[in-house]
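Removed from the display is one protein chain of the complex; every other protein chain stays in position.
First chain written, first letter: the chains are A, B and C, and each begins at residue 1.
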C-alpha cells in the first residue's frame, strides 16, 4: 500500500483496538495497519500487555504500539473510532462511556445484536446491562443495512455464521413466500472458537478430526432467525448445525431451501445476480461453480454458489467467507469505511 | 487383539489383493497382514510392480510379497479369496473367471452394486459387461444383509458414503412411514478420492480448504437410494451433497430427517439402540454425545449421534466412519469373516 | 496380530495405567487393550475421573474400565504391572510404595533416567526425592539394554527425542573414535508436548506453522549425552535443536556426524545392518531410501536412513519414530514384554 503520494487532504481517523490479543482483535489490528485513512493510536486488552510486536511477532518492525491494560479515559482521549474485540458480555460495560464521549464504536461481540434482550439473555446466559444503547446499535451487515450504517455511531457487528448464512439466504428469503424448513449445515475453521487455552482446541484434538457441535442449539441460530425474519416479514426458523473444520480460517455453509412452487436454476441465478449486483464483496459464482474456503481466506469476500434438485423444489445454496475477515474484523472495517465516508473497500482489497 | 486360546485347528485361507498400490488396496493389505486366519499369497496391480515394501515402505520387514502385474491364472492358483481394489469399470472383466474358478470374490468397486444396470450405466458412464454375475452379488453391508453374506461367494462391497448414510438412516427408514425429504450433508477425507496424480488432490489445493463438490449429482446418491428404498419398501430419494475435508481419512455425515408425526428424543434413541444392539461395529453415542472422525479413524466402527429439533419434527442423525476401513477394506474383511465362518471381528479389533 | 497357535497356558498379568487422561497414558491404554497377555484392571489420573470411554470416546464399547482418582493401595491390590504416564517430578512420590509392594513399574517420566541427580535437578528444576530407587531403574531402551531389562522390576522409559537420537547414532558412536561435534536437528509432532490447555498448543498457533524451540537448551539433550557417552566410553556432547511440526504424531531427526577419517557409504550401511540385525523394531532403509514419519506413525518401529557427503567425512543419519509409540507407550509395552517373558513384539505388530 503506497500511501506516499496521497494528498494532504486525506482524511484520517485515530483508531483503537480493544481485545487486540485475541484472533479478532489481531485481525482488526492487521487490517487497520494497512488502511490509508487510519492512524492506529491505541491497543488494549484485559489480560495481556506489552508491545503488540511481542504478542504477535508478525508485527515486528511494523508497529511500535504497546498493548495497554484497558483504560476507558485513555481510549477516549486517544481515539475517534474504537473496535471492541471482547468476549461476549464484556462489551456492555465498556460501550456506554465510549458512546457518551462521542466515539464511533464497532462492537464485535454479540452484546448488541439482539433487539429482544430476553433472547440475548437466554442464549448468552447473562443479564443485559445496557438496554439504553441497544436501540442505537445498527446491525453491521452492509449488504442489508448500508443506509442505516452511514448514519450510525454504533455498530453491532454480525457474528461469523450469521454473516455467511444471511448473505447466502437473503435473496430467496426476501422474495419468496413458499419457503419450507431451511437447513443450514455450517462448517467453520478453528479461529472462530477464539484464542482460548482449552484442551478442546489443542492441535491434536482438532487436527485430522471433524465433528458437529451444539447441534440445533448454537447461539448464532437466533441471530440468523432474527434478521431473516425481519427480511421475510414473518417468522423464519432455521435448522442450524455447526461443525468444526481442521483448518485455521474460513466458513462454508451448505443451505437447503425447500421451495413449494419450484424454481429454475436460471431464475435462481438471476435472482442472486440482481440482488448483489452492486455489492463489492459478494461474488456469485457462475452456474456450475462452487465457492471454496481457500478462495475467500484472508479476504473480505463472501462467495456464493447455487444448485437445484431435479424436481426444482430444493435449492442448495453454498456460501463461503473468512470468519475473521468478512465474518468479523473485515466487516468491521467495511462498516467503519461506510460510517466515516471512506471508500467502502479501503484497506480490504 | 486378544485371541486368547485359539484352537490348534485354526482355519486359514490364502488371500490375494488386486489393486494393492491404491489406498483401498493398501488398507486391505495392511488389515489382512494382521489377520489370524489369513495367509497373504498374492498382490497385484495394473501399473505398479515390485516389492510391496518398496511401494509402501511402511511394510518394510513386514512382508516379502512382490506386487505383480495382474494375471488371472496366477491369482486362481494362489488364492482362495480375492479382494478387488480396482477402479470402477475394471472389476467387470476380472470377476467372471475368478468366480468360475471357485474363488470367493470381494469387489470394492461399484461394478456390482446396482441391480439395475441402467442406473449403473448412467452414473458410471460405461456399459455393464457382466450382467450374468450381477444376480450373484450380495451387497456387503453386514448390518442389513448378514444372512445373505454368510451364503455368498461374491460380495459387492458398499461405497464409503453409502455405508455411512445407510447405517445412519436405516433404523428410521425401516420403521417410519412419515419421512419427508431427507438431506444428507456428507463430508469426506481426501483418501476417498483415491491415489491419483491430479492437481485437484495436490496438497496445496486441499490443505486449509473445504468445498462442496458434485452437488446433488454424486454417483453415491443412487446407491444410497437403492438400498434405502429396499429397506423402506418404497422409493426413498435423498438430497445428497458431498464435501472434501482437509484430512486423510474419515467421513462424517449430517443427515436431516423430517418426521411428519414427530418423535421424542428418547424414542429416537431407543429405536437406534434396539436396531443395532447386536452389532459389533455400530456404536450409538449416549444422548448428548456426537461422533467425531478421530474416534473412528483406523477402526471399523460406525459411530452414530442423535439430535432433535424443539418441535420434535426434524431428526438430525450424524454418522462417522473411516472411509478406508468401514467404508471399504475393513468392511470387506468383515464380509470375508462372515463368508468364511471366521470370528466376525477378527483382524478388525 | 497373528497369534496363531497360542498355548492354553497363556500367561496373563494384571496391568494398570496411571495418567490415562494424557496422550501417553491413552496410548498405553490402547496398546494394552489389544495385548494377549494383559488384563487391564486399573486406570487412574490425578485430575480426571469417569469411564475411560467417556474421556476418550474412541473406546466406546471397548472397555468398561472407569478412571479413578489415583490411590496407591488400590493400585497395589489390583495390578501386577503399572505404567506411569505422569508429569515429570510426580513419579518420584508414587514409585517407592509400588516397588515396595512388589509391582513391576514402568515409569514414562524423566524422573529416573539420570544417574546423576544434579543433572536431573538442573534440567527439571526439582529436587530428586527418591535417590534410593534410582539405582534400581534400568533405562528401557531394549536395543542397548535388553539383558538388564530382562532382570529388572523397574524401568525408566526413555524420552521420545532420546529414543530417536540414540538409536540413530548408536552404531557410529559405539564403534568410531574419530567423531567430531554431532548436530541433532530434531522435529516432533505436537502430541510430544502433552495434552495441556495452553495457548501455544492451540490449533491455530501450530497449524501451518513451524519453529525451533529450546534451541540448544532442551532437557532431552543431557539424556542423549548421558547414554551416548556411556556407549562411547567418553564424553559425547551433542548440539541438539528441537522443532515443532504441524502434525499429531511422529519424530524425525536429521543428524550430522563428522568423521575425521572418513567412511564409505557401503561401510556405513554394513555397520548399521550388523548392529541392528536381530532387532524386531529397527528398520534400516536400503541405500537411497529415507525414513518418513508416515511409515512409522502408529507403529513401534524406528526407521533409519543413511547418507554421506562427497568427501566421505560427514555422515547424515535420519531416524523416524512415533513419539507416542516407540518414543513412549510402545517402548514401555516392549519393555513389559521383555520383563515378563512375553513375546517381545506382542501387542505391537
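What we mean here is this: a contact is a pair of C-beta atoms (placed from the backbone, for glycine too) under 8 Å apart; a residue touches a chain by one contact, two chains touch by 3 or more.
Computed from a predicted model, the values in this text were never measured in an experiment.
Novice: With the full complex in mind, choose from C:117, C:290 or C:343 the residue touching the hidden chain.
Specialist: Only one listed residue reaches the unshown chain, and that is C:290.
Novice: Out of C:98, C:231, C:245 or C:336, point to the residue that touches the absent chain in the complete complex.
Specialist: The missing chain is touched by C:245.
Novice: In the complete complex, the non-displayed chain touches which residues of chain A?
Specialist: Where chain A meets the chain not shown: residues 1-7, 10, 34, 36-37, 56-58, 60-62, 208, 283, 285, 289, 292, 294-296, 298-299, 301, 303, 343, 346-347, 349.
Novice: Please identify, in ascending order, the residues of chain C that touch the omitted chain?
Specialist: 181, 183, 185, 187, 205, 207-213, 215-216, 239, 241, 243, 245-250, 252, 254, 256, 258, 290-294, 297, 305, 307-310, 314, 316, 318, 320
Novice: On chain B, where is the contact patch with the chain that was removed from view?
Specialist: Listed in rising order, the touching residues are 23, 190-191, 195-199, 201-208, 246-248.
Keep this in mind: only the chains that are shown with their structure count from here on.
Novice: Quick one: which chain's Cα centre is the longest way from chain B's?
Specialist: In terms of C-alpha centroids, the chain at the greatest distance from chain B is A.
Novice: In angstrom, rounded to a whole number, how far apart do the mean CA points of chain B and chain C lie?
Specialist: Their C-alpha centroids are separated by 36 Å.
Novice: So the centre of each chain is just the mean of its C-alpha atoms; given that, what is the distance between chain A and chain C in Å?
Specialist: Going by mean C-alpha positions, chain A sits 46 Å from chain C.
Novice: Residue numbers in chain B touching 2 or more other chains?
Specialist: In chain B, 208, 292, 294 touch at least two other chains.
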